[in-house]
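This view holds just a subset of the chains, kept in their places.
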Amino acid sequence: MYFKSMFFEDYTIGDKRVTLGRTITETDFVVHAGHTGDFFPHHMDAEWCKTQPFKQRIAHGTMVFSIGIGLTASEINPEAFSRGYDTLRFIKPVFIGDTIHSEITISAKSDAKKPEFGIVTEHVEIINQHGEVVQACDHLLMVKRKQNS
Amino acid sequence: MYFKSMFFEDYTIGDKRVTLGRTITETDFVVHAGHTGDFFPHHMDAEWCKTQPFKQRIAHGTMVFSIGIGLTASEINPEAFSRGYDTLRFIKPVFIGDTIHSEITISAKSDAKKPEFGIVTEHVEIINQHGEVVQACDHLLMVKRKQNS
Amino acid sequence: MYFKSMFFEDYTIGDKRVTLGRTITETDFVVHAGHTGDFFPHHMDAEWCKTQPFKQRIAHGTMVFSIGIGLTASEINPEAFSRGYDTLRFIKPVFIGDTIHSEITISAKSDAKKPEFGIVTEHVEIINQHGEVVQACDHLLMVKRKQNS
């Protein structure tokens, strides 16, 4: 985790990076419930889950998102800040013991309202050990243009 | 936190609910960093932050989102499941000691691909103690239609 | 979790509510030990426990109590506050993987020293997935009387 300056012009559509993996544990379920206050039985009650379609506890959508995005936090670009996320989709459930990693592809570049910035879109896929995309979203990164730095 | 069935037809555009508040503590910063692995100095290094525009540590975007959504987890609708989120925007920073709550408004209803479901859009605003919206997003809820239940 | 005013006169003996369930995980054991500083081998040493009557780690009594009571925290009555608990009994052990819920019955109403309050007794039973009561206690709730509000 270190600083590395990258300007709008330095991003190339199609560039991709792949993170390390991380096994999602029962501990993560309990920590996320306690962190957010969401103790819904889908995540916390193994007996009730046995009566439901997936037969087992499923991860909070916000947890898979937070950890999947956390995995991408390896280099700090001081020329950029996060504007938010578009089209976050919960595609498949994540179960206790699944291992996820994230794949980030530069998918678009566009103008921002402020002329000294551009918007870089990173398409993020969070993928389990079976190669299935469990969540996907578009990260909007506001990045300084070189000429203005 | 209890079960209460609500079908697609039961949702009315414009209906609004307001959650309890919660103070975001330094503990939450440390827990979220440890939960996600994102130890960026923006959230974790008070000395470095003194040299930055906000002069203090700012909350992870994924934490404000996770807690803001967690605050809405009060009633379980067994007829619905979450499809994801659109247009999540990080509008203002959240600092240690800020108190946030969420306001959820039914903002749209539309057809889903599967005819037995409809899509209910909940516009969520996460608001601090000054009444400022710090994050906003649209939650897409897949809800069973009554005639199919 | 929302506010709902209930005065002493609004409580009816025999009224009962049942909470959601929650699976007690190894994580909860570790969190409770770390939270309280009680690292007794009954809760923390799987090898030693194999030599004991229950053959496995058993939950801290204070944890089952805290979580069992926590499960009841769904509605906030601004007219009431907790005076404490009577006759808390540790009836059966709770093991890793057990799922508990709580059942609360209004069991008594009586006068308080201060005439503007009454005492409502809630009998709380914490019950596992086999329907066995693992802990029971009487919660003493000081509740404002209507005529004084």
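In this document, chain identifiers A, B and C correspond to the written order of the chains, with residue numbering beginning at 1 in each.
Following the convention adopted for this analysis, a residue touches a chain if its C-beta (ideal position, glycine included) is under 8 Å from a C-beta of that chain, and two chains touch if they have at least 3 such contacts.
Fair warning: this is a prediction, and the values are worked out from it, not measured in the lab.
Student: Just want to confirm the stoichiometry: 3 copies shown, so how many copies does the whole thing hold?
Tutor: 6
Simple rule for what comes next: only the chains that are shown with their structure count from here on.
Student: Could you put a whole-Å number on the gap between the CA centroids of chain A and chain C?
Tutor: Computed value for the inter-centroid distance: 37 Å.
Student: Taking each chain's centre as the mean of its CA atoms, how far is chain B from chain C in angstrom?
Tutor: Here chain B and chain C have centroids separated by 30 Å.
Student: Determine the centre-to-centre distance between chain A and chain B, using the mean Cα coordinates as centres, and give it in whole Å.
Tutor: Using C-alpha averages as centres, the distance is 15 Å.
Student: Could you say which residues in chain A touch two or more other chains, in rising order?
Tutor: Residues 31, 39, 41.
Student: Which residues of chain C touch chain B once you look at their complex with the stated criterion?
Tutor: Within the complex, chain C touches chain B at residues 1-2, 20, 74.
Student: List the residues on chain B that touch chain A in their complex, please.
Tutor: 1, 22, 28, 31-32, 35-41, 60-63, 65-67, 69-71, 73, 76, 82-90, 135, 137
Student: Would you pull the chain A residues touching chain C in the complex into a rising list?
Tutor: Its residues touching chain C are 26-27, 29-31, 34, 39, 41, 44-48, 57.
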